[in-house]
Structure formats: structure tokens, C-alpha cells
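All protein chains but one are shown at their positions in the complex.
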Amino acid sequence: MALALLRIATLVVKEFLAIMKDPKSRVVVIGPPIIQFFVFGYAATFDLNNVRYAVRDEDRSVESRELLSRFRGSPTFRLVGELSSDREVGDLIDRQGVRLVLHIPQTFSRDLHAGRPAQVQVIVDGRNSNVAAVALGYASGIIAQYNAERGGTLAAGAPNAARPTLQLVDRAWFNPNLQSRWFIVSALGGLIAMIVVLLLSSLSVSREREFGTFDQLLVAPFRSGEILLAKALPPMVCGLFDALLLAAAAVLWFGLPFRGSLPALVVALSVFIVSVVGVGLFISSLSSTMQQSLLGSFMFIMPSVILSGFTTPIQNMPQWLQWGTLINPLRYIVTACREVFLQGGTLATIWPQLWPMAVIAAATLASATWLFRHRTA
Amino acid sequence: MIQSADESVSERSGETVLGVRNLHKRFESKGGPPVEALRDVSLDVRCGEVVGLVGPDGAGKTTLLRIATGLLVPDSGTATVLGLDSVRDTLQIRGRIAYMPQKFGLYEDLTVQENLDLYADLQGVEPAARAPRYTRLLEMTGLEKFTGRLAGRLSGGMKQKLGLACALIKSPELLLLDEPTVGVDPVSRRELWRIVYQMVDQEGIGVLVATAYLDEAEKCHRVVVLHEGRKLDEGTPASFREQVHGHTFVVQPPPGVRPRTIQGRLAGRPGIIDATIRGGRVRVVTEERDIAAVTGAMPDNLAAAIDVAGPTFEDAFMKLLAHARSSQSHANLPAAQVSTGVSPHPREPEATIHRGESADGVVHTRDLTKRFGTFTAVSEISFDVHRGEIFGLLGPNGAGKSTTFRMLCGLSKVSAGEVRVAGRDLRRAGSFARQRLGYMAQQFSLYGQLSVFENLRFFGRAYGLANTRLAERIEWALDEFDLRGHRDMASGRLPGGYKQRLAMAAAILHEPDILFLDEPTSGVDPLARRDFWRRINSFAEGGVTVVVTTHFMEEAEYCDRMLIMSQGRELATGTPDEIRELARTEDHPDPTIEDAFIALAEGAARPRGKEGSP
Partner (left out) sequence: MNAFQRSIMRLRGFLRKEALQICRDPSSIALALVMPVVLLFLFGFGVSLDVKDVPIAIVLDDRGPEARDLAERFTLSNYFEPVLVDRFDEARQLLDRREVDAIVQVQSDFSDRLAHGAAVPVQIIVNGTDSNLAQLVKGYTLGVVGLWSQQRAARGLSTSSSAVTIQQRVWFNDAVNSTHFLVPGLVALVMTLIGVLLTALVIAREWERGTMEAILATPLRVGEIMVGKLLPYFVLGMMGLGLSVGLGRVMFGVPFRGSPGVYLLLSTLFLLASLGLGLFVSAAARVQFVAAQVSIIVGFLPAFFLSGLLFDLESTPWPIQAVSHLIPARYFVSASHTIFLAGDVWSVLQWDALFLGLMAVVLIALARSRLGQRLEG
């Protein structure tokens, strides 16, 4: 027993040295976290700001100016110009000069005064459907606010007070300003852990195969379980380290809140990492070159990221695909991370995410062990 | 047989097709001093002449060939090809020469015919001229029947021949060959040389061929010896032989004494440059033209006879190299002169050929067979290896040596038959049974990023060494293998010879009973190979059982017994004497192991003393 422990310790030390001294592996540990930190922190955003818009105000009344000033005051929108003809509107949107045009018809103030619904036409460029939908949402919000306040002042000003208004009070829990950075960066720990662990573990066996050291290892008096364990540990440590580092950076650099419990995050990440290491070792046992390992990892990473809810909601997928996501470990860690960061998740509340990952971990590890024995011994 | 070089020099010779003047080339290396690949090298190749470029690894052979093709630009000096400058007129030159790089440039996913078509197109061979050319090349190379086969599915020898055929697709005026026969079996090697000479004789082309095989140098008209970028010497093989005339002797061992014992006694002695086993006798090259150095080292009862031997190019080469090295710094001294044979076990006093006889040897196989799908890689191999014996598995690349070897070590599943090592099947015996084994893989297979010390520590611990014992053994290894100066260097950056020593050190650190060595000397220069065999000998003397594979036929002489394989089958098993006996004929009274192999492969000799051989 003591001898077995000694052998495992020896192997683990060697694996660590191999990762730290192999430039390719070093890149894997350091590269993805940095790239992802910046790409996901800054480039991957669904938020809108500086939405260029133009105004075609045919009314030019006090009311229309009052409404337009609310748009001008919004940080989301940036006025580009005022248009004087419908042709200009079409032209400007066609050539992507603006993404949104507010068209206030001549009858606007007249309708308002007459107590008829006054129409404002909002034209958006639908080429980017998400920008269009979100921009429309913002515009509706501004106009609803205008209505509410106008109704309020009218109601206050009108003595007969027979004109009730609907007042919308909207609040967003967990992410009050609805920043997509909170959404993306909170789950980044899971993604980074997956990429680092998967790449390192998938390279671990094939690197030895390619350099010819694998036979040397198999001839030495190690059990295959010992080799596998030693191959699994260093990627797990690196992955957990990277994930926690990014979690810290998320709080310190991007100012995310951390409302849940740290143990919950660590436990969730650990269970997740075990399930990924199983996948990585499986890929590694299967491939004979580092190239194949990389491609294999890539083939796993792509779909699992897309089908995890990391960028877009799972509930938007067709039902059959939603069932498919149930075997994707990233799905659970993404949810768990967000819960811990933003919703104050604890070990108890993330339990629904924990146990499926544990089941997946058992399955992937078992198949990796089986394949490893099968391909080597 | 190859025609002797002197006969084939034609009348047309004399016109210089390649003139190299004062070439210098250095390469920057990461985190180290720049490597001087070529230092002031000049040479000429004339029409109808085969010039051999000989030298150990890193001598600058490939760099010189690449400069001649214009693939590299020299730092100074010139290479003139067919009167054109290799840098300025690169494109014109390339239409008139042929170059076969070390990896021979075949597309493995194209068929033989498609490869030929590609090179015919690239070389601009007229469509009308192709059919006869193809016929001739295919006939010369014996590839007629394989035109539809993918190049990747050809055997090593056939690939080389196809590479040569592609290079010769348009009659070149100069042919440049970079180590064309590496890893090729002796039969294919002879054929390759036959093709080259046919081209020289019929078309009068000039040939510059880089080679690491010293026996091939004898087949050239002229030989240029390179060493660490410098030209050491140049001349005809005869002139080289002349240099060591009177320096070479053969020692005939008396009955019952292994030549290995005598060789071990002589190697590394002052005044003795080289001692090798050839044809069951020990060849010695001395510093002085005097037999005294040999007789002085030999107690009378050990040598039955000491005769003067005819010198070979190899003798001269060893002498040149020994001089070149002794004139350099201490770091580059050949290890043969640095350390004396210290064996890990107390030396056993008497060395006789047959000992430790038992029904089953330490390694035992019966009808060992390995199939990959429908392909049978190893077919019914049976042999026993006894304690303290050096047992060789010989054969060309692709003969099934490595597959057999992997089955012995438990790395590969046995399809049929049985294999036992120290009485156990390694695949089932669990990790503990591997404790007494040492293993050295074909390529350098230690962790390249780890330092020498870290590698040794890892393998020591892997085999259960710990604390003071581990420290002692590592110290021993650093001294024994002269690695102390490189203790903290990343092992991947060690010079070739040191890598090999480190691999060996790691394999024997835990004092194994059985040592498995897979092609330990492939890609190693002649000096390091000698050094290596000296160590193997000393371990075997100490009672270690050694199983070794090699495709160098002359190395078989160092084995006690050997098994010769070809295409997965056993050709013959026996002692070197018994094997040579198979090829002994009236015309050829004194055959080498290589001659025996060729005879066996061509079916001229029938293995004797084997029941039921196919």
C-alpha cells in the first residue's frame, strides 16, 4: 500500500514536471484563461450601447420634442441625425448608417391632445435579430416610461381624476442592471476549467505515445490504475486553480458580486472537473497523436459549449435537443456557477446540479478506465 | 555483386558536375551556442563518378547536400552545380539535378504510379518519353507488380527504391542522395547500389551520396570524410585503406573462449583504437604499426593466434575519428577511453559459451504469433534465452522484430502461442513481475523536458528505489555513463550519444535481471555503438540476461545466440558461428553474418538443425 502510494506520488510529480516543462502544455494552462478572460469579458456581450438612431419628426411639437429628449438622454442610444424624407430613412437603414429610426407622424400631438392613441413608428434594422429585439425593448421601455409619467402628471393635473394610468414597475433580480457581462463571466470558471482540464488530460497519454515514453512507463512496475490516477490529478489541480483564479478576477476586475458560498463553488467545480477528466482521458486513450487529441477535444468542446446555456438559453432549443443537453456536464456547472455568484447558491441549493454531474463523472471515468486498460494492457 | 569501383570509371569522366569551395554554414540554436554545420569544406564531383560523403551524425552531410540543391544558402563559400551558382541560378539547376532527401519525399497516400506521374510532371518529362522511362525504372527497381499500390503500404526497402526511381525520372546530370539505405535490409541495399551504378555506367551521371554505413563507402570511387562540419580527409577507398596498412590484426580465440571476452579485454586499451568482433574473431586497429599493443594486452592462453589483417575503410575511418576527437576538448572524448568496464554485479570469473542450461530459459517462447487483422506480423516464433546470455533478434525493418519484442515485454497482446519471462506471462503477472526488468525503447523514450537527474530519479522510484539507495545508484549512473556534466540539462537537448547513455542508465538503474533493448544502436554513430556494446558485454558478464534487437548485421557478432527473422518468420537460430556456417560455400569460405542473411533471405541457404522449418 505504502509502495503504491509512493509510486503514485512519483508519477504525479513527473506529470506535473511534464506539464510545467512542456511549452505546449504550458500554453494550454496559461493561454485559454487569458484569452477567454478578455474575449468573454469584453467581446462577448449582448448588451447594447451606442445604438445609432435617427429621427424623422414630422410633428415638431412640444410633445414630440419631449418624447425625443428621453431617447437623447438614454445611454443606450446615440442620435446620428434628423431626417426629412422617407427616402432618407430607407437609405440610412439600408447602408447601416443607423440601426433604428424613430418616426413621429404629423398627427402625433393632435392625437395626444384629442385623447386618441398617438402612434410612434419605430423602424429597426433586423439584420442582427438580437440587436433589433433588444433595441425595440429599450424603445418600448422609454415610451412606456413616458406614458406613465405623462399619465401621472395628467392625472395629478386633472381635478376630475377620472383617468387612471397603468404604472409599470420593473425590477431585475440578481443582476439589477441586466449586464450580460455578469451573465457570461459568472459561468466562465466552468468553461475555463473544462478547456484546461480537457486539453491537458487529452494530451497526457498521447504526448507519451508520440514521444515514445509510454512503453517505458508500461514496462515499469506501475498498475494501469495508478498511471490513470496520476494522469488525472495534475490537470484537475490546474483546472481548479485556473477556475478559481478567474472567479477571483471576475469579482476583482469586473466587479461581479459573489453572493453564494465558496465551498459550494469549489465542490461544484471539483465534481465537474472529475467528469471532464474522464472525457479527456477517454479521448487521450483513443488517440495516438497529440493532433488527434486536440481535434478530439475540439469536437467535444464546440457542441458542449453551444448546448450548455452558456451564451443562449437552453429553453429556446427544440425539446429533443433539450433532452440531449442533460448529458452535458457543462450545462450543470454553468447553472451552478451562476447560482453561486448571482443568486447566493449554497451546497444545498445547487444539489440539483451536483448529482447529475456526479453520475456523469462516474460514467466517463469508468469508460476512460475501461478504454485505457483495453488499449494498453 | 557490385562491380568494383575502379572498373567502372568511364572515359567521359573528368568534367566537374559539382564544385564546392570553402563552404561555411552555421545555424542558430535556441538557448545555445550556434551550431557550426560546415566549416570550410571543399569537394568536387565529376561525371561518371560516385563520391561518398561519410561521417557520424551531425557531421554536416545533409547541410552540404541541401546547399548543393539551393535549399539552403551558405554563409560563405560557393557551390557550383553544372557550372551554375547554387544560390543565383537555383531554378536552372533544379531542372538538371535529382535529389533524394532522407525522408525520400514520397506521398504515401498516392500509388506508385501516381508518384511517378507527379515527379514526371514536375520535372517536365515529355509525354512521349515517359512510357519507356517508366518501364525501365520499374524494371530496375522491381516495382512492376506494385504500380497500383499506395506508397505508404510498401516495405521500407521498396519505398527507398521508389524514392530513387522518382529522383531518376528524368536523367539527371547530378544525383544527390541523402542516406538512401538507412533502415533498409541488406538485400535491398545491394539492389539500390546496383541501380545507382547502372545509372552511372549507362548515363555517365555524377553521384554524391551521404551515408552512415561504412561498408558502403568502399563501393564509392572517392570518399570524403566529414566530422563536426570539417573535412577530415578525402581519397579513394584504397588510399584510406593504405593509411591503416599494418595497423590491423585479427585475434583468433581458442576453443571455448568467447570472442567477446577478448574484445572486452582489448577495447579501450592505450594504443588500441578499435576492437570489434568480425566473423567470430576480434579485429583490432592499433595506434602504431606494431603488433605489440595487441600482444601486450593478451595473456598467452587467450589468443590462439594473432594475424595481420587486410585493412578496411572502416578501420581507417575509426582511426581518423579517434584522432579528430583526441585533438578536441575533454568533453568530447569517446566514452570508451573515459570509463573502464565497471559492472553492476561482481564479475563472474569464467566465460564459456554454454552455461545455465535448463529446459526453459529465462525468456521462453513457443509458437509466438501476432496477427493484426488479416496480416500476420509474427508467425510461430520459438526460442529460449538463458541466464547471462546476450540474445539477438535480427532482421530488416518490418521483419517483426519489434512486434516480437513488444510481446515479450507484455506491451502487446499475444495472438497465439506462449511467452514467459522469468517464468511468468508479463501481461497477467501484474506490475510486480516487471520489477526485475529493464527496458530501453527504440527511440529515445525518456521525458525530454525533464533533466537528466529528474529522469533518473523518476525511473529509480518507479522501480521502488528510495532514499540512500536511490541516491547511490543515481551517483553511480552519473559516473558510469559520464553524465555528471549534464546532470541538470533537459534530457531532450542532450547530444545524441548522451541521450542513448541516459536511456541505458535509466534502464539498468534498478539492477534488473533481464534487460530488453529495442534497436538500441539505431541512429548512433560507430564510436558510440562500440561503446554501447562494451557496456552490454559487461552486464552480461555480470549475469544479466540481455535480449536485443538490431538491424545492423555486424552487431550480431556480439550476441551469444541470435534469431534471424524476415517477414515475420524465423529464418535461422544459432550462435554466430552456426549462422555463418549456413552461408559457407566454396567460393565464399569466410562469410559474414550479413552474407548469411542475404543467403537465407534469397533461399540459397537452408537453416539446419531446425525441426519442421517451413
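All chains are identified by letter, namely A and B, in their written order; residue positions are counted from 1 within each chain.
In this section, a contact is a pair of C-beta atoms (placed from the backbone, for glycine too) under 8 Å apart; a residue touches a chain by one contact, two chains touch by 3 or more.
As the structure is a computational prediction, the values presented were derived from the model and not from experiment.
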Contact residue for the chain not shown (choose from A:S69, A:S84, A:Q106 or A:N128): A:N128
Selected residue (touches chain absent from view) among A:L3, A:I30 or A:L321: A:L321
Hidden partner chain, touching residue among A:A139, A:L265 or A:A368: A:A139
Given B:T80, B:Q123 or B:T312, the one touching the chain that is not displayed: B:Q123
Subunit B, residues in touch with the chain not shown (by the definition above): 66, 69-73, 90-91, 94-95, 97, 99-110, 114, 117-124, 126, 166
Residues of subunit A in contact with the chain not shown: 24, 27, 31, 35, 39, 42-52, 67, 93-96, 111-113, 115-134, 136-141, 143-144, 146-148, 150-152, 154-155, 161-180, 182-183, 186, 290-291, 294-295, 298, 302-303, 306-307, 309, 311-313, 315-318, 321, 335, 338-339, 342-343, 349
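FYI, only the chains that are shown with their structure count from here on.
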Subunit A and subunit B, separation of their C-alpha mean positions in angstrom: 58
Parts of subunit B lying in touch with subunit A, wherever the complex brings them together: 406, 409-411, 427, 430-435, 437, 439, 441-450, 454, 458-459, 461-464, 466, 490, 506, 516
Interface residues, subunit A side, partner subunit B - complex: 3, 6-7, 10-11, 13-14, 17-18, 21-22, 211-213, 215-216, 218-223, 226, 377
